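Okay, here's the structure, questions in a sec.
The other protein chains are all here in position, but one chain of the complex has been omitted.
Order as written gives the chain letters A, B, C, D, E and F; numbering starts at 1 within each chain.
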């Protein structure tokens, strides 16, 4: 009933001092182990990489992941030790039922979802560090694949942290040759056969100067018949990540060719 | 209370060494069995395929699936063995209740959903490797159908990994003849009967040169009566995957025919 | 502790051989029963159909469904037999509780939802094979109504597999006469009474040549009064699936009538 | 272990024959009771309707519902009887726990939701057969209100089956007088007072010829002041379902009046 | 095993007759009590309203609610009595566990949600009958606030039934003075100071004739600086529900003032 | 079995009379305590506010909240008393399990969510009465922060009731200086250096007359390079809630300055 008197204030303070010392010791050990462990893992991976012929992306993925798992296990041990310090049984905490348990169970399902998804992303090798992917509405280069989070670097320099549960569908743009696609609008009154011939010549000319092109480029035909213009589509197969450059060169070549043709036909 | 002293540090280290050796042995065996198993399965399927008259798509689907199931069972056995190494009873883990169990149960339901859906996609033969499908907002050619994930290759070269639970509705564009559809805008002041006659002639001419067309093409009539133009629709039945080429050829033929007609009527 | 030695490798292999033989036998029986059963069901339905006056759509729906249910029951028996082969009690599996059970229960609720919904779609005769429906954002002709999946063929030839739980609302366009609706834009400066009179005459003329029209077509009035044009609406009742053709013919007739009228009034 | 021998094949077949006969008998009885019951219910409702002064919509709603409930109870009894035939205790099925129970419980909650919602739609008389409603994104005339499904006939002739749980908000357009609303655009340079006077005269003239109008129509003022035009709004109260016709007539009258005014002012 | 013989058909029929009579008696009593009760409640409220100075809206809200609660309690007693008639213990039904219980519990949570939300809407006096509100995407006048459903009458005459759980956010437009807001576009070449002066004079003139305006109207400045026009904003505080009328009058006054000004400056 | 006779009708009526009297007494006491309590709380807060230097917004927030909590506790006591009157144990009700309990538990979770969120909004002082915030898609001035509902007054006068669970993200526009941002379009043919110089001069002039500006305004450069115009951006820091006025003045000043410049350069 008399709440304030009931507490043994001096005893509490003494205990608090001892606890504080222990806590500091644990924190110190935690920090040392973490920095040492990280260095050892990185060193081992460097050696391993030199002796084996892993692709760089795959090696970085594995190293990042190992560091990641190491950090999570360490922090887990750290939390259990601190709880133990306060005479609180961690097993009871984890297996605790009732309202708090229910809330924790529901609240933590996101974490489990992250780990399950992360595990399968790694097992199925869906992404490697350095891949250009689209996932969870982000578009960019993978910087790190962790058990809980994946880091994607956008082309504008932004670093996006995506929890793995958000990565439902992965579109990996670094798994094979890519297609360059250019649509050219031509006024409706132009002769189609001539225009297509000119565009195809320009394509062949461009292909000669672009070793990144693996197939084509080819004028595949009339894609759209608008009210005042005809849209002609050109496609090519290119090396990975070279599709935009090829598209830009093709656009310039097409424009130059049409300019020359219009100039000559206007005379 | 004195947490740090309580641990038997040297004993832990010795045990850790032995455990490490066992762990390495298990990893080695796992790697050997996995690479051997994959080769045997591929070899058996090649023989099987030669002796039977399965469609190529179906055979690839089955081979991919078998490899997939094999890999998942192996990794499952591997995890159970490692857990066993650490004296942790896997049965207890799986049937464990409480907060962690709840979280795991909820977090893993996505995995079960994937497998149940994957099972029915395969049982009902909704997709085969090589089919052109639309599913989960991806559009492309199926590369692999797994128990958990399906791989769809977009036409621009991107490889999309889709967990099966995301494949609710499947639109399979490789199950029968396709329809080519072309809409032509004609200025409002043109005579409709003449225009339709000209377009139908061009259709018949195009059909003669396109063996991919199975039926039509036919001018089916006025689709839209706009403020300044009339939209006339033409449809045809084509061989699978040939609909775009047919549409492109039809668009070009229509434009040429209208150009000739306008030229003659302008004289 | 010594995990690898504990396994009785030779015994396992011998057992594996016997199991493999049994497994093959079960698979063989399964395949035979399945192909035989399907043929018998199809044969019985053909006879049944000839002797009774069922609509074709309804008969196909029932046959497809019977084959479907037959296949699911067979595969269920097959799985139970295989599990039994591996000394695994299927009852325990089905009634199993714990984490796996929870995950399975949640993961499988989609399946139960499919079957419950499918059952009511069939009981309430919402769709028959051959109906033109809109469901789950797909638009097309029903090819098969199964207990778990419904197949809808789009007009462009795509075959859509829709799990029944996705079919919440069904819009069945094959249950009664349809309405053809045509909106005609007329320039604001035209006299409205004359224009409506001309359009109504054209409607009557079109109706004479189109036996598919069951009622109308009638000019029902000014639908919209825009800044530079007046929109006049015409509706008609037509036979099922003939609404588009009627609309197209009406559009052409309207345009021809207005052309003639403008030509005469311009003189 | 020897699975195949364990089954008593001949005994199974004999039992199967007897079961088949019983099954056929039950199906026969079910079909007879269903057709008889439906006829009796319809007959009773016809008599009841003649002797009482129920609105036609309400009477049809009640008859449809009674037939609906009768069919569901019959099919439920039928399923219980068939299950009983196979020595399967239906009570256990219904109260069954475990994984299957969980899945069924979750999968069937949609069904319970349908019935609960349907019950309240009927109790609160939210819709009657023949009402023009908007619900679940469908717009049309109610054809049937069932305990599980409501049928809405769109104006284009499509019949929409909507499970009651989908009918969250009901917009009933058949509960009172409706408002006709017409917006007229006038060029910015016209005198506003004169224009409003002319439109109000046209409104009064139109009201004289339209007994469906219950109040108004009145020009309520300048609704929008655009860059090049002024929008003037006219509203009227009309009989139910007559609002569109009134709007069309008003639009035509307004246009004619403005034409006459512009013609006279242009002289 | 012999299902059909097991039923005591004549006994069942006799019992059915007695049950039917009892059922009819209960239905009769139910109907009488319902109609009587409704009349008494309405009568009491009329008296109560005359003797107290409740606002009309609040009085109607309370009467509608009382009738509503009365009807639900009555139907609940009716269902319990009918179930009792069939020897079915309603307590068991309500507290019943198992699959059906689970499904019912989930299916009925919408109902509980409705009542909880309805209770707080009433307790916090968020809406009264006659208020103009926006809730659940409906916009209109409240006709009835029930424990489960709220009825909103749209301005076009439609009656919307909204279950209370759908009313998450309530925007009540009948709680205080409203703001009239008019944006006027002026050509970019006009002098701004003069234009603002003219608009403010027109505002002051309009305010003199509109007693519904409580504050303003004031020209607050340049809201937007477009490519070819300047948008000037005018705001005023008005009596509730009078904001549209004030806006319409202000728009007309602004246009007239600008017309006069342009006419004079063009001379 | 004989349901109707079983009820002791006269005894029920007598009890009902006594109950009614008690009920009326409780209602009376409830109403008196509520009105008295509210007055006392308001009085105490007025005194408290005078003696302390709380900001007005914070004081109003605390007073509104205290009244709110007081009303909820009172209504809770009232309900418990009424239930007690009917011999119904409220503890059992609250802790009741089974189907009803499940439904209530799920249905009421919204209420708990409201209170938990409301508690943290208050604890973290996210909003005070009088703040201008954006939350749950509403934009306006906070009128009251309750434990369950927050009231936001839109600028057009509407009062919005938002349950706290709907307030996930709070954008508080009353916590610091605001930024005024003006974009000016200049025709592409103008000289950029001169235009920027003129705009900056106009900015400096405007700043002299506007003490609400705390920093700037500054022309920060070319924001957009369109096809026919250049967009130049100007920003300034202003006092809270003064940003719109500053923007309006800046827009007018910019336009005047450009007008003068164009006039002089056109000479």
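Everything below uses one rule, namely that a residue touches a chain if its C-beta (ideal position, glycine included) is under 8 Å from a C-beta of that chain, and two chains touch if they have at least 3 such contacts.
Everything quoted here is computed from the prediction, not taken from an experiment.
Participant: One chain isn't shown here. Among F:26, F:41 or F:75, which residue touches it?
Facilitator: F:26
Participant: Check each of F:17, F:187 or F:221 against the chain that is not shown and name the one that touches it.
Facilitator: Selected residue, touching the omitted chain: F:221.
Participant: Which of these, F:136, F:162 or F:178, touches the one chain of the complex that we don't see?
Facilitator: Of the candidates F:136, F:162 or F:178, F:178 is in touch with the missing chain.
Participant: So one chain is hidden, and I want to know which residue out of A:43, A:125, A:205 or A:252 touches that hidden chain in the complete assembly.
Facilitator: A:252
Participant: Name every residue on chain A in touch with the hidden partner chain.
Facilitator: 3-4, 71, 75, 97-100, 102-104, 106-108, 110-111, 136-138, 146, 148-149, 153-163, 166, 182, 184-185, 229, 245, 248-249, 251-252, 254-256, 259
Participant: What residues on chain F make contact with the chain left out of this view?
Facilitator: Spelled out for chain F, the touching residues are 22, 25-26, 29, 81, 84-85, 94-97, 101-102, 104-106, 108-113, 115-117, 120, 123-124, 126, 134, 168-173, 175-179, 181, 191-193, 220-227, 230, 237, 240, 243.
The rule is short, and it goes like this: only the chains that are shown with their structure count from here on.
Participant: Using just the Cα atoms, superpose chain E onto chain F and tell me the rotation angle to the nearest 5°.
Facilitator: The C-alpha superposition of chain E onto chain F needs 50 degrees.
Participant: Same residues or different residues where chain A meets chain B? The copies count as same if more than half of the interface numbers are shared.
Facilitator: Chain A vs chain B: different; shared/all numbers falls short of half.
Participant: As a quick test, compute the distance in whole Å between the mean CA positions of chain D and chain E.
Facilitator: Those two chain centres are 21 Å apart.
Participant: Which chain E residues reach two or more other chains?
Facilitator: Touching at least two other chains: 97, 102, 104, 106, 108, 110-111.
Participant: If every chain is a node and every touching pair an edge, decide which shape results: line, ring, star, complete or other.
Facilitator: Topology of the interface graph: linear, an open chain of contacts.
Participant: What are all the touching pairs of chains?
Facilitator: By the stated definition, chains touch in these pairs: A-B, B-C, C-D, D-E, E-F.
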